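One structure coming up, written as structure tokens, with questions to follow.
Of the protein chains in this complex, one is absent; all others appear in place.
Order of writing sets the labels: A, B and C. Residues in every chain begin at 1.
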Amino acid sequence: MSVRDVLSPFTAWKNLFRDPVSIPDPLNRAAAPRYRGFHQNDVEKCIGCGTCETICQNGAIDMVPVEGIETKSGDSGLRPRIDYGRCCWCALCVDVCMTKSLTMSNAYTWVENDPDLFCFTPGVDKKHWDNAELGYHCPTDRRITGQVRAHMRELEPETRIDSFVEIVQGYSVEEAILEADRCVACGLPCATAITSAAWNCSTPATRFPASAAASAPTSARTPALPATKATRSPSAG
Amino acid sequence: MALYTPDRSQYPAKKADGTLDIDLASGKYLKLWQGPNHPGITGNMSVELTVCGDEVVEGKTHVGYLHRGFEKLMERRSFIQCFPIVCRICVPEPDFNEYCYAAAVEDLSGIQSPERANWMRALILEMGRINSYLMYLGGQAGALGLGVIGQWTTYARDLMLDRFEEMTGARIYHMFILPGGVRDGLPDGFDQRMEETLREIESTMKDVHDVMFHNAVFKKRTVGQGVIDPAWLDQYGVTGPNARAAGVAKDVRRDQPYLVYRELEFEPVIGHDSDIYTRSDVRRRDLLMSVDLIRQILAKMPRSGPLIADMPSMLHWKIPRGETYVRGECSRGEYGYYLVTDGSGFPRRVNVRGPSYTHAMALLERMIVNINISDVAALMVSLHTYPPEIER
Amino acid sequence: MRALHIRLQHLFPLGELTEQRPDLGFVTVPAAYLRPTLLHLRDREGYTHLVLLTAVDWLEEDLFQLTYLLSNRSTGCDIGLRVKFPRQAAHMESIHDLWPTAATYQRELREMFGIDFPGSPRLHEEFILEGWNDIPPYRRDFDTLKYARANYNDRPGRETHDPEQHMKQQLYPDGA
Partner (left out) sequence: MEQELKPELQIRKVKGPDGVEFEVEPLRDYYCEALPTVQHGAYIQIVEDFFNWARSHSLWILGFGTGCGAIEMRPLMTPRFDAYRYGIQWRPTPRQANLLVISGYLSVKTLKRAIRAYEQMQSPKYVVGLGSCTINGGMYWDSYNTIKRLDDYMPVDLYIVGCMPRPEALLAGFEDLKKLIRAGKAEGANQYAEKFDWYKSNQKRVIHDWDMPDYSW
């Protein structure tokens, strides 16, 4: 121990002459532009496919019918309702959103004394952060549900012109699995196309049993951990 | 080097089964609970002390106040659904969970994360390390009554959290390292703001060096106190700065380089006296090394290229049967994930190997014997343990 | 890793080596040979660091698997020893005298899987759980959701609709 050890702690006093580091008005401080805050939903763009509900590991999302939105071909008429008593702001629902209608604003303050008020349907229940410019949006070049559409080979026009060979060459088994892998098993097309219901999202597994184990989707809505539906546990034995 | 020589004069005799013969009714011993709600405890945990006078004769760590059963919860979530919950395992430094989980999944599924993503990951991990060390320095000084250090380091940490926020979109739980890559690139002007933050942290560390490490009180209470015998390293699985302060250069970044650490220049920081002071000093120097590493990473990092590998659809992603162990060097030591898959879309078993697990249980119980009650807090903080990661 | 496996195979009846990475392998060891193998690895081969000790529940095969992961710092290699034994009255030899820290792992395994390690210190004290009254929670046959539903209340007011069913009902109410 030296004289320095006794004296140097007093250098802390130099901070007396420093500008304060406190944020003058923390209550109105904006979050970063990418901040994952409260949800927004463009109800016009949303088709109610329920993929956000499927991927939510917290069972925070319910699909509920909304007044003024009709069920029509390509739109189930349901819209996601989010329970903020469950949400963890991981933004997987935003990443997985098929139409990119679900986004997150960078608003972050919501205080209530009634815990039942934290269930809301973004885009339908009006909130002060609706139409916020900043916030988290899924980058356009990243998808977590399958890659781009597998290209189906066709014959070149030069070959087509003098032959009767089938122009569209079809998929190989691997390509077909990749293509089937893009299905999110939302059930929307299957519900309207009643006649082809047998040819629905569960077909790849039955058509290609040999390679089905690799990555083909099993029947509809598999990985969901539904909050209120009958639940299945992978540990069921 | 000062070696641990226990003074057993006050120590109670051992019974036949190896436990201590402590007769509480005799009035010679007193049971004292430190925690879970106690200012001198590192988090929500407690230590049951048996004291004789003001000397501790036996200490038992009690954990479980933060147990959420992650390893069970992950067994019923698909691989992508596990990704948001793993970071909750360790609150002050969550990124290692994300990295180790992602790396374990990639290892078993044969996916290679792109080069740019690896640099981003290394950047995040080093930023998280700085956060964790800043938190530690405040706690270590606070445990000895130097409150001002905590005020400074928390401010510096908060600046780093701002950088995290603009990069990842969250302050504490970043949920940024997806299996296969990372979520996004750097925002515009990040380098410059990062450089300002690093400068601020360096100037804070200079003050901390003057006020904490050259403080007569701090030196008096920490030099020669709480020594880890190098022979205990293997017995108790001691890793990280606790081992490096004992003169053993255990550093996963050097021993088994992961991500981009092969391309970075650094030397593991070691100390030799293995007491509380040396451990604090090793962490302080390690923090400054991380500052340097961040500068290197930002200089060498590719600015374009893919951020995430080509992945199968996460909604029905299955991984073939296998098992693996992936480790990284977090601010407290070796952090690792042991992942077993069975060919389904869900992990069969995940085991998180956090360094706090061994440090706070077996090692602390061994070291706490024969020290003064007032030094318990300093000793516990000096092992740098985070309770949520012990019990998961 | 291969060379080590060959050296070990001369001494102990080991299973096949699963080489996950060049520096990480897993090998199955009969329960009776676990201790000599661990001792050999620790004292002769330099695998002095017990990284972790954990269990995997193979419910379908009615087996527990214990994984002892050892690390050799000088070569940077890890080897995992797998020991499988039946789930009924599961017990295993304690290794707390080889690595004192193993006692903590064994306490956790006792509580979370119900595997007994006779002789391990403080094995029967409560570790993480307090007042637990069900089967050990990390076993595969323990359903955490069912337990949570039975013991804790969810907030009411949640209901969801399956988009496919909802569409069918709305568009074809008569089941066309």
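Operating definition for what follows: a contact is a pair of C-beta atoms (placed from the backbone, for glycine too) under 8 Å apart; a residue touches a chain by one contact, two chains touch by 3 or more.
Just so you know, these numbers come straight off a predicted model, no measurement behind them.
Novice: Quick one: jot down which shown chains the absent chain touches.
Specialist: A, B, C
Novice: May I ask which residue of B:Cys52, B:Ile172 or B:Leu264 touches the chain that does not appear here?
Specialist: B:Ile172
Novice: Of A:Thr11, A:Thr109, A:Thr159 or A:Ser172, which sits in contact with the chain we cannot see?
Specialist: Per the contact definition at the top, the residue touching the missing chain is A:Thr109.
Novice: Among C:Ser74, C:Gln88 or C:Asn133, which one touches the chain that has been omitted from the display?
Specialist: Hidden-chain contact among the options goes to C:Asn133.
Novice: For chain A, which residues lie in contact with the unshown chain of the complex?
Specialist: Residues in contact with the chain left out: 20-23, 26-27, 29, 31, 57-59, 83-89, 108-113, 115, 118, 225, 227.
Novice: What is the set of chain B residues that contact the non-displayed chain in the whole complex?
Specialist: Interface with the chain not displayed, on the chain B side: 24-25, 31, 36-39, 43-44, 64-69, 72-73, 76, 84-85, 88, 91-92, 135, 138, 150-151, 154-155, 157-158, 161, 171-173, 388.
Novice: On chain C, what residues meet the omitted chain?
Specialist: Listed in rising order, the touching residues are 129-134, 137, 142, 144-145, 147-148, 151-155.
As a convention for this text, only the chains that are shown with their structure count from here on.
Novice: Can you check how far apart chain A and chain C are, centre to centre, with Cα atoms defining each centre and the answer in Å?
Specialist: About 32 Å separates the centre of chain A from that of chain C.
Novice: Among all residues of chain B, which ones touch two or more of the remaining chains?
Specialist: Where chain B meets two or more other chains at a single residue, that happens at 75-76.
Novice: Of all the residues in chain A, which ones touch at least 2 other chains?
Specialist: 233, 235 - these are the residues of chain A that touch more than one other chain.
Novice: Can you list the residues on chain B that touch chain C in the complex?
Specialist: Answer in residue numbers: 18, 63-64, 67, 69, 71-73, 75-76, 107, 234-237, 239, 250, 255-256, 322-325, 327, 334, 336, 338, 340, 348-349, 351, 353, 357-358, 361-363, 366, 391.
Novice: Which residues of chain C touch chain A in the complex?
Specialist: 59-60, 140-143, 145-146, 155, 157-168, 170-172, 176
Novice: Which positions of chain C touch chain B when the two form their complex?
Specialist: Interface residues on chain C, with respect to chain B: 18, 20-21, 23-24, 26, 48-52, 54-57, 67, 69, 73, 76, 78, 80, 99-101, 103-104, 121, 126-130, 137-138, 140, 142, 144-145.
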